[in-house]
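The complex is shown incomplete by one protein chain, all other protein chains being positioned as in the whole.
What follows is chain A.
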């Protein structure tokens, strides 16, 4: 969730350890039909399958599709519906938006007038202070949700505070966190943002217990894994919420889950979130919009309607690796939320694929040539 696009750089090899073999998922023309028979000049010169793959990727690729905003089809292109749409716009911007802004301001005033005293006066009595701060954070999140006229339907048993459990969810926008937080005060792991969001993160979210990571630092992962483990072992810490995709995806696809959340030795409780696109497209395309504009867009739409499913907690099965566990949970969430799975690492948004994949293709080509050389 970074707000600026720097130059792409090759990814560190550490990020690759997260992924199972992409070749198992990718449709590759060359691997479908294994050529046989004596090697001829034609076979060396014929690069058509490789060129076809490259051109296919230029024309359409499953990675870019994950991050495409797909607003609902415009319905207002005739002379009868257009004025209706215009009056809708006027209503939303001149009536709904000011009302919502006022509601949100009132919410902030109530929150700050309770939070600041509680934070400073109850400094001695930690557990009571934490309890109050939790309630207040849930309150401000409810005000946020109300300010978009959020209609959230929660399915499944509400999360309980137990040690050794983490919650994982698919990620569409930062508002995922707010929607889940209004029901239960989670501790969350987030990328530190600049601006007013960063300020909120460092003051208010500190009270529910947050872990910061920095996507651009490779060494950061070990530190973060350690912090995650410490947090999940603690009995009176808030339950930890992790978005294993690592980046915002457009709520129609799911990218590969990072295994960090799945090797903490805890029970993993999947949460699936699906937004109803008819009302607003809640995907936060962090390359196109700042978070402020995104919030404004939500506050000037009719409603944010979504479904949240708390799914059955999962444990690591004997003989299962962390990556397989992550894929199994991703499967559960994707099926529930109606998302299509793609075999890409979300961080490819920020860095190039590692040379390992190209090398794998080179290896299979080399092996095929050498093998056919033997056949006479």
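Observations
In this section, contacts are C-beta pairs under 8 Å (C-beta built on N, C-alpha and C of every residue); 3 or more make two chains touch, one makes a residue touch a chain; residues count from 1.
Criterion: contacts and distances are computed from a predicted model.
Set against the options "EF-hand domain-containing protein", "TELO2-interacting protein 1 homolog", "DNA primase large subunit" or "NUBP2 factor", the UniProt name belonging to the omitted chain is "EF-hand domain-containing protein". Counting the whole complex, the residues of chain A in touch with the unshown chain are 5, 7-8, 26, 39-42, 44-64, 68-69, 71, 74, 76, 85, 89, 92-94, 97, 281, 287, 293, 296-297, 300, 344, 348, 352-353, 357-359, 361-363, 365-367, 369-370, 373.
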